[in-house]
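For this view, one protein chain was removed and the others were kept in their places.
Read from first to last, the chains carry the letters A, B and C; within each, the first residue is number 1.
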Amino acid sequence: MKQITVGVIGTGRIGTIHAGNLAHMPGVQLKAVADPLVVPSEWEDRGVEALLDPHALIADSDIDAVLVCSPTPTHAELTMAAAETGKHVFCEKPIDLEPKRIRQTLEVVERSGVQLQVGFNRRFDPTFARLRRAVVDGEVGDLHMVKIVARDPAPPPAEYVRDSGGMFLDMTIHDFDMVRFLSGSEVLEVHAFGAVLVDPAIGEAGDVDTAVVTMKLANGGLAVIENSRRAVFGYDQRIEVFGSRGGIEAMNEYPYQVRQRTARGERKANPLYFFLQRYQRSFVAEVETFVDSVRQGRTPPVTGRDGLIPVLIGLAATESMRSHRPVRVESP
Amino acid sequence: MKQITVGVIGTGRIGTIHAGNLAHMPGVQLKAVADPLVVPSEWEDRGVEALLDPHALIADSDIDAVLVCSPTPTHAELTMAAAETGKHVFCEKPIDLEPKRIRQTLEVVERSGVQLQVGFNRRFDPTFARLRRAVVDGEVGDLHMVKIVARDPAPPPAEYVRDSGGMFLDMTIHDFDMVRFLSGSEVLEVHAFGAVLVDPAIGEAGDVDTAVVTMKLANGGLAVIENSRRAVFGYDQRIEVFGSRGGIEAMNEYPYQVRQRTARGERKANPLYFFLQRYQRSFVAEVETFVDSVRQGRTPPVTGRDGLIPVLIGLAATESMRSHRPVRVESP
Amino acid sequence: MKQITVGVIGTGRIGTIHAGNLAHMPGVQLKAVADPLVVPSEWEDRGVEALLDPHALIADSDIDAVLVCSPTPTHAELTMAAAETGKHVFCEKPIDLEPKRIRQTLEVVERSGVQLQVGFNRRFDPTFARLRRAVVDGEVGDLHMVKIVARDPAPPPAEYVRDSGGMFLDMTIHDFDMVRFLSGSEVLEVHAFGAVLVDPAIGEAGDVDTAVVTMKLANGGLAVIENSRRAVFGYDQRIEVFGSRGGIEAMNEYPYQVRQRTARGERKANPLYFFLQRYQRSFVAEVETFVDSVRQGRTPPVTGRDGLIPVLIGLAATESMRSHRPVRVESP
Partner (left out) sequence: MKQITVGVIGTGRIGTIHAGNLAHMPGVQLKAVADPLVVPSEWEDRGVEALLDPHALIADSDIDAVLVCSPTPTHAELTMAAAETGKHVFCEKPIDLEPKRIRQTLEVVERSGVQLQVGFNRRFDPTFARLRRAVVDGEVGDLHMVKIVARDPAPPPAEYVRDSGGMFLDMTIHDFDMVRFLSGSEVLEVHAFGAVLVDPAIGEAGDVDTAVVTMKLANGGLAVIENSRRAVFGYDQRIEVFGSRGGIEAMNEYPYQVRQRTARGERKANPLYFFLQRYQRSFVAEVETFVDSVRQGRTPPVTGRDGLIPVLIGLAATESMRSHRPVRVESP
């Protein structure tokens, strides 16, 4: 098995998770991490170089592939810099909030001839992957409807919201990717109703915290996404795909499978609390897939184009909500 | 207990069900039915007069209350005629497809001082009634979202579709009523995407068979209804109400509660096949409630105004789909 | 359709239910009820004679069939008396607590040439009937195991327990019948462990309130019944049949199908509270079946022998618990 040497840029929450997963993968060497706030002692014990400057990591000619897990505004620049040195790139979503800048990044990647995978990890969740297989294998028949409920357990701080690009680009973007992934079809047109029901500070920051987005798909089907920034019972991630031969539904996942019977009714635990627990396996699988793609010189299953289009859908949804009409999605 | 004497106009499917239920109710005498196609032998054995002319039934001064179960185009006229003779009226939905004609009917009823109940039976379903209680009792907290899935097991013939007023007035009208009933709020604005995915003949008849309708509510919340004219697994009637204190979900109901484990996976039976089975208890309860309202001189819980507003919402949804924009619901 | 004239002996809880169901059945006339404690006004308004003396009812030559719903000690005598006048008999379970007396009753019935159905209503429950079909149709393959959980919501008073014949003859008897019904096989041998965990007064009355009974079946399979006199969450009636091709499980039934999500976990309502609600449909179906059997001269599906054998199993279980060893079931 060909050994792959990798570096991780950004040692925040998701970068640390990826680094931990890479450490357990056979045939992979995590050589360095880079982050202006890195704590060297946490890494050097494990034999990993801890750099302050991402560009120093990118300049390391031993490194075959880079995971870009730094803040969103740096994604495009670091992806381009890494590609230009011939490194394969795994870039967390979104590549950027500006389609123009994403397109520029994709051109650099294209020109450099490296692989690029975008971090839409949910495609690698075993439950959602089962739904996709049901569509591909014809179990659902002709696809009529994709329905997604995605609710966070608690809203982010309003200051986070201010720079997030808005709920549709920050949170719903995963669901837009899921509509494309499950349907195998493109989104033509979007309509969004939004509301501020969870936290007035989110409204003051110019965003909504509750929304329902409907879509027309190129294959003739429809889709609907319902989002909330707060479900008091935890992370609520349910999807239903429906078609001419029936439906298939992804339910929530739980820390244990227990049903309790009491004088006051039957009880079950709440679902896994948040995305780190719920999508734990998907984070491992997406990086394994990236490493395999690099090793075998294959195009990864989540391409740069897959990174661009959900941003275009999110911008259309934002525009729909503002202009109070359905909006066509811009061509990639 | 005061004896109530009733007549049923229309001996089709729903009229026959109501007549059968009335026959078992204590304190109720079903004196007559009327239908141009009535089969007298089916009724006279049970001591019920079988008339051809609804107006003969309306003219019978022994009869306190009339159930109008004839075809939709006759509802308004027969309701007015019965009200003018001082009879209380239970009228199947919709009163009419024309708001103007519904308003005229409501004026006649108002002037006559009789009770009028409209046949939105689903409000009397024990499962949906439980959801309403959860909202009223504050179990859901502030209401953020009402989500309805309503799918029929098989589409109606295209010729039926042609005269039905369209899916939104024929099928979704129950769901519009349910949004109002569960939320306790009015619908301000509607957006609809529709598609013809089940039967091209429905498209040729000028209607859609698949739709997703989103709504803004006066209380600030949102609602979404998803409809299909065909779910191959049977009648699919699920509702979720979600708010600041959590959610509550009405699941499908089944002929028996059995889980089968086989080499090919776990299996459950399909849900109760169609509305007659699924809503059987609600048909009994709505007519009991009507009879009680008449007996006690109380306003029934589903008023003429409740009959008008879902038609206005349905017309707004139809207009949204045609004009390709969200549409405000007309004032009742 | 041949008209059947029936009388009901015993106007306690179950007799009143059967009388109410008979009143709604086409082709059936409920002519009389008989009970030393009958309240005539409750019956005469509905055109039903109210007699104090069961033998007066038995003597009425208009009556074709009698339902014996009086206290257990009178079952055998009244069944014999009715049979001897040529009346068909539906007898509530058990026919008697003494096998000898049951055998004597069955001989009289046999000699009289009338039909006898014993009130094991649960065979007519749609959920359990589905399990039986799965066995008969080979969906379960060779039958390896029948597992029954049967728990009451609350224990009976200790004075009731004293005359009940003990839990195995009073409560488990239904489960013994269910083992035979589902397996289509006889019980060869029984072992029982019992305990007094719910109410010490039940122990003082010489009975147990918690038990687990295991059985060897003639077809080679095994069975296990678990009973409790009190489940604080309501009536708990679950059955699993398992065999070479998999299993099938009857779950509890609920007043409505609702799943609630709250900060403190998911909640469902408790099951239907007690046997009157849970087995409501089965009470209608068993009496319909009895009337049909009488009308068509067919042997009813629950025979006198089916009334005898569960008593023999119950006696073997009682003996096992007392003698502290497995006990063979006496031959019918």
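List of remarks:
Operating definition for what follows: a contact is a pair of C-beta atoms (placed from the backbone, for glycine too) under 8 Å apart; a residue touches a chain by one contact, two chains touch by 3 or more.
In this text the structure is predicted, and so the values were computed from the model without any measurement.
From the options C:Q104, C:S164, C:T214 or C:T303, the residue with contact to the unseen chain in the full assembly is C:T214.
The chain not shown here is touched by just one of A:P126, A:P157, A:G184 or A:P200, and that residue is A:P126. Which of C:P126, C:P255 or C:P326 touches the hidden chain is settled by the complete complex: it is C:P326.
The omitted chain makes contact with just one of the residues A:E139, A:E186, A:D292 or A:E330: A:E139. For chain B, the residues touching the absent chain in the complete assembly are 231-233, 236, 261-270.
Contact residues of chain C toward the unshown chain are 142, 144-145, 147, 149, 151, 189, 191, 193, 195, 197-198, 210-212, 214-216, 220-222, 224, 226, 228, 230-233, 236, 242, 244-247, 324-326. By the touch rule set out above, chain A reaches the unshown chain at residues 24, 126-127, 129-131, 134, 139, 245-253, 255-263, 269.
The rule is short, and it goes like this: only the chains that are shown with their structure count from here on.
When chain centres are taken as C-alpha averages, the shortest distance to the whole-protein C-alpha average belongs to B.
Measuring from the averaged C-alpha position of chain A to that of chain B gives a distance of 42 Å.
Chain C has its Cα centroid 58 Å from the Cα centroid of chain A. Multi-chain contact residues, meaning those touching two or more other chains, occur in chain B at positions 245-247.
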